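With one protein chain held back, the other chains of the complex are shown just where they sit.
Chain naming follows the written order as A and B, and within any one chain the residues start at number 1.
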Amino acid sequence: MPLLDIRNLTIELDTPHGRVKALERVSLTLNPGEIHGLLGESGSGRTLLAKAIMGIPGHNWTIQADRMMWDGQNLLDMSTKARRALMGSEMAMIFQDPISSLDPTIVVGVQIIEAMPENKALPWWRREQDKRKTARQWLHKVGIKETQKVMSSYAWELSDGECQKVMIAIAVANQPRLLIADEPTNSMEVRTQAQIFRLLSKLNQLHNVSILLISHELENLSLWCDRLSVMYSGQIMESGPTADVIAQPYHPYTKAILDNIPDYSNPELHKTMMQTLRGSAPSLQHQPIGCRLGPRCPQAQKHCVNQPKLSHHKDRYFACHFPYYNEPSHDEPLTKS
Amino acid sequence: MARYLARRLNLFFATSLVLFVVMFSVTAKFPVDHTVALTGIHAPTAEEQASINEAYRLDKGQVSQFIAYLEQRLSGNLGISVTSQNPVFNELTAVLSASFELAFVAGAIALLLGIPLGVLASLSKHKITQHTIMAITLTGYSIPVFWLGLSLSLWFGVRLGWLPISGQINLLYEIKPVTGFLLIDILLWDSRYAWSAFVDALQHIVLPAVTLAVLPFTVVVRITRSAMMSIMEKTYIKAAEARGLRTYTIVMRHALPNAFIPVLKNLGLMLGAFASYAIVVEVIFSWPGVGAWLVSGIYQRDYTVIQGGILAVALIIIFLSILIEVLHTAINPLSRKELYAAH
């Protein structure tokens, strides 16, 4: 049974320009113990999806879905309190900007201790001491050596990397089953980036934490992820095992992204035109109907004004009427699998 | 931090000096004889005139006159009141404590009611609750304080007869001043009437304190609400939610301390308006404080009283606003960050 199974999730935002569909019929399946990459440009609704899974919507959101199953329970039917309890224990999330996700007026240590699980076996007066000890252990595990110094610092006194490590320590302390990492290495230097990714992958292997890794860099995702989903303008374009997707993309968008990666292996191809899609991603309030890639897609035809269903071939899923794939596509509904 | 405190102290002295310069030059402009404006002594004898001339160095240049003026005022010599012939300094200490008492009670009412209501307004999802609270605060903000005071005393004092409308305490009680603060003095008073006197003093303070509290209360509600609204959308609140903390914990431990910072800052900015309101309130309820004393001073053209009162009030406001700024820096780690960045 998949850990997380989302079908046709639609999120609408109330903006001054009226109600806008920011996410349109997004489906996502996440198996226990896998690292799932979510690739998309900024503005493609990745963070919205992450926050919707987590259950921390903004005040102007309307969320609809056929189902959002978490380990056999439907998240949509749960009360706020149950969701909050789930967030504390089974799901965790780390954010794009680690410094601003820590309270600026309280030292980091207090916030870490606050998030540590309580050891119910101990008498209550020793629990605080115990939490402090676990906090330091976790900080050690995520690779912070001077735990005392970090714990008595304010968030703005630490570097981005340290803050993100603290956030990871907070997130994994409750031994969650799913960790959502929303661009965890945004605006970090390469060395720190590598540290963070290695840390996440270690957590995945040692503690069997499933990770939903959100990023805009295909290179990183292809290195660390078992499966990959590609998003564009609030729609899922393609999803499948990372190696297969990179070896043979079915969707024009995925192919365009792969073509974007410069190829240094062939010196003859030096100074050729870079392969990119025409135009730029449309703004939120001016989305085209049907397949949102339509106006930019090299394969687009008249039929593309209808939104393609997510079809599948073996364990690959794609939403395209004309995929790069020699067999005729059958619009089989996904539910059969 | 020491350097910062030194700078603030320096600011206090510089600002106070400017204040003294302003007061010194205004004193010369008062439409009475210069010596009367300085000392309050009408028709001084030749001896007195000579000693005044010497004390204020009236025969020297402006700068030396100013230094003499500063020396006299800082040593507590504010002249004597024209009407009562008492030293202004003594009168001032008596009325200041009454004013402090009123201001303290009003401020406490405003903060204790304002902050919870502001939080409530920010967390409430109901449009009606929000609009009601905003309408109340906006009205409270716009109401002319003298009219509010009159209406309250008309209704609660005269029509319903619940509360006394003038003075600090019933004149039957004679309290020995120890600290100068009446409520504390009564508690220290060793008499079997102490309790009834205390109740009587409390009844007297209710109407003026409530009238005076309306302005800071509305400001506190509005600032708390807007600060809370913006903070609840911050990433670290979302992150705290994602950690599975209860809403109560999030509000009390993460949102409120952050929201209190702008509230504190605005309290400092509000001091001047608060003092203006206090003057009017004291006049309406005949509260024996600095405001009523000042206004009666101006009715009687008592220039030493005017000078002394304004100097005292302005110095207190300078001191309090710098104190609030220092407090703001002390409790707000973020402003310390700016401090480090600046140096």
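Everything that follows uses one rule, which is that contacts are C-beta pairs under 8 Å (C-beta built on N, C-alpha and C of every residue); 3 or more make two chains touch, one makes a residue touch a chain.
What we mean here is this: contacts and distances are computed from a predicted model.
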| item | value |
| --- | --- |
| Protein name (UniProt record) of the chain left out of view, among "FAD-dependent oxidoreductase", "Nitrous oxide reductase family maturation protein NosD", "4Fe-4S dicluster domain-containing protein" or "Antimicrobial peptide ABC transporter permease SapC" | "Antimicrobial peptide ABC transporter permease SapC" |
| Per the touch definition above, residue among B:A110, B:A240 or B:V280 touching the missing chain | B:V280 |
| Touching residues on subunit B - with respect to the absent chain | 11, 14-16, 18-19, 22, 26, 29-31, 138-139, 141-147, 150-151, 154, 158, 271-276, 279-280, 283, 294-295, 298-299, 303, 306, 309-310, 313-315, 317-318, 321 |
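Note that only the chains that are shown with their structure count from here on.
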| item | value |
| --- | --- |
| Complex contact set, residues of subunit A against subunit B | 51, 54, 56, 58-59, 84-89, 91-93, 95, 97, 100-106, 111, 114-115, 154, 156-157, 167, 170-171, 174 |
| Contact set on subunit B toward subunit A in their complex | 233-236, 238-247, 249, 253-254, 257-258, 261, 331-334, 337 |
